[in-house]
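Yeah, one chain of the complex is gone here, protein chain that is, but the others are all in their spots.
And now, subunit A:
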Amino acid sequence: MMYMMYFLLFGLVLGLAAVASNPSPYFAALGLVVVAGIGCGVLIWHGGSFLSLILFLIYLGGMLVVFAYSAALAAEPYPEGWGSWPVLGLMLGYLLGVVSVGMLFSSSMYDESWMVCDEFGEFYFVRGDMEGVATLYSSGGFMLAMGVWVLLVTLFVVLELTRGMSRGTLRAV
């Protein structure tokens, strides 16, 4: 169990370093896919299985797909990945930084354990995340309506920012 968590978190740090070190959006988004997948795995280990599935679907399957399409439109003919030395150097630098800061803040390798306990404040007979989603729809109804309204405003903002050929703000594609 703990080995699984070690593995996941190691992959998370590696993926985050990949996102930070790649100048090309293709490889950075690939790192982001890995990070999101591993994050979903960590979330499952902490008991949020429903939330993890939703995150996977919406984040990877929705937003990242849209990002991949828009990155493909703003195409980079010669993307630089880990094959070129500056990017690899940056990646190794970030990893070194993370490891050194981690060693600075942690007491030793064997004092703390990555064993996960799925615990809750009080005694409940449903999982925390599913209960949370259900609460959003029942007593949190006003906040749900607020969230819906804010999403609509976001839509208007995005449409206003990307309006038309010459009336828009961003570069017309």
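As a working rule, a residue touches a chain if its C-beta (ideal position, glycine included) is under 8 Å from a C-beta of that chain, and two chains touch if they have at least 3 such contacts; residues count from 1.
Simple rule for what comes next: contacts and distances are computed from a predicted model.
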Absent chain per UniProt: "Coatomer subunit gamma", "Proteasome subunit alpha type", "NADH-ubiquinone oxidoreductase chain 2" or "Aminotransferase class I/classII large domain-containing protein"?
"NADH-ubiquinone oxidoreductase chain 2"
Would you indicate which residue among A:4, A:72 or A:150 is in contact with the undisplayed chain?
A:150
So that we can see where the missing chain sits, which residues of subunit A does it touch?
121, 143, 146, 149-150, 153-154, 156-157, 160-161, 167-170
